[in-house]
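Let's turn to chain A:
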Amino acid sequence: MNIVDMLLTHAPALTIAIPLLGAFLTPLISRVSEKGRNIFAIIIVGITALFVFLMASEILANGPMTYVFGSTAATVQQSTVIRILFEVDALSIFMAIIGIILSFVAVVYSYAFMEKNTGLDKYYTLLLLMTTGMLGMMLTGDMFNFFVFLEITSIASAALVAFWTNKAKAVEAGFKYIVISTIGALFVLFAIALLYGQYDALNMAKIAQSLGISGFTFIDKIALVLFIAALAMKGGLAPMHMWLPDAYGQAPASISLLLIGATQASLYGLFRIVFTVYGEVISLPAISIGWILVLLGLITMLIGVIMAIIQTDFKRLIGYGAVAELGYMALAVGTGLTIVANADPNITLQTAPFAMKAITGGLFHVINDALDIGLLFLVAGAVYYATKETSLNKLGGLARNMKYTTIFFIIGLLAVSGLPPFNGFASKLLIYESTYQLNPILSIVAILSSILLLAIFVKVLHSVFLGPALPKYETVREVPKSMLLAMAVIAGIIIVFGLFPQVIVTNLVEPAANALVNNSGYLQWLTGGF
Partner candidate 1 sequence: MILLDAIHIILPLLMIVSALIAVYLKDLVAATIALASMSLLLSLEFYILQAPDVAIAEAGVGAALTTAILILAIKATKRTEEEEE
Partner candidate 2 sequence: MKGMSTIVKTIANIGFPIITIYGLYVIAHGHLTPGGGFQGGAIVASGLALLAVAHGTSWVESKVKEHDLSMLESLGALGFIGLAFLGLLMGGAFFSNFLVDTSMLFGAIPVDGAANINTGGTLPLMNFAVGLKVIAGLFAIVLVMAIATNKEED
């Protein structure tokens, strides 16, 4: 057994353990050297990224990996699952790639962006913990473990949202976020307990199997509702999205970037619960959870764009833009589910053609949204760094002094509003065409929201970067190189994804979509599949 094989075997555990170890070491290293700590954080996230990509190559080639904590024995003992186990399939690793990219960019960006603040040792500790929590939520195959990581993510991000404690609004946003997260997490725990009481299992695959045997009892319905409501709130779907612009708008820009990952991890949890855990019963004809998701998505898109138009704060505006983007994912995935629920029973989830396209589009949009909105947040942070101002009414004419930032903003603008040839267009095209098959109104609303997003961000472009050179900002200089590097990384990925969408879709997104809809692959190992 050579070292690579061993690392690969333990990769799911190490992906969590290494940033955790980094977080525990950060206070100690911080005593030695400030600069060393920053570089240490970057290195830790880099190593984690290596593990994630190692796992990705393995999973995309050979199918899901499982990892049992605490034992080398078989995963299934007497037809039941005793220990915690990670089950990493294509969907998990797809989300983990998003998470680790965001985390890496955030930590590089923080190097210069947060330089002048105190309390940075705790900042980096919490940043690494947030990464850990996010990755844990994405990789775990155990319900309670999911809850624990959800809480780690919530606590770390709520504290980081309130990082600038001298700003009243930041503290308030942090408080709102922790209250909302705690209530969401508690209801998730309650639902987990309901399922545990029914089936005496905490493993997602095991519960899915038991659910398939027992049918869809009343308790299961209640648990499903609690899961959907709580995770949709954590995932920022309207009308429970209101914490999101507060938190995104007040956090430091690097944290806003990571918050996108945290939000999407909750959304991932929602999809995982609906498709995998309830996969055996979800397409029972009378119950169309798909329509719930579609409706939530529609409301989210409309509210997001309409509220974004009237915003005057740069980051809050992007926060509402992010809300609208989240709507697309719920819409697309819900459409996929609905098509199947309405189809005649001979058509399974895999064979309904537009269902697959819709889910592929929705998942592709998850990564595109993370990149596009993330880039815009980084630009907003750069503008704040240079001018100490986020109000759109006071900014103006920055393009003269901040050329690169302006270019990055334009890339982000075009990508987020779904204009070719950037990545947003590819995923939105998939969403428009597949939602049209379900109901034309859905795709019309989706296109309308895209147009409004373009209008919104053109407004930002006009009021921040264009216009006459204001005397106040004559001395503004371009931001430091590490921030530009972070933005350039994301912009580069956006362009690559935009130019070669089919490569990404075939190699990364379609396996993830297949893993999402086909829960028999996830349950395979229970019957000794691998």
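These made the cut because all candidates are chains of the complex that A comes from, given by their letters.
Quick note on the criterion: a residue touches a chain if its C-beta (ideal position, glycine included) is under 8 Å from a C-beta of that chain, and two chains touch if they have at least 3 such contacts; residues count from 1.
Note that the structure is a prediction, hence the values are computed from the model and not measured.
Among the candidates 1 or 2, the one that touches chain A within this complex is 2.
Residues of chain A that touch candidate 2 in their complex: 10, 13-14, 17, 20-21, 24-25, 27-28, 31, 67-72.
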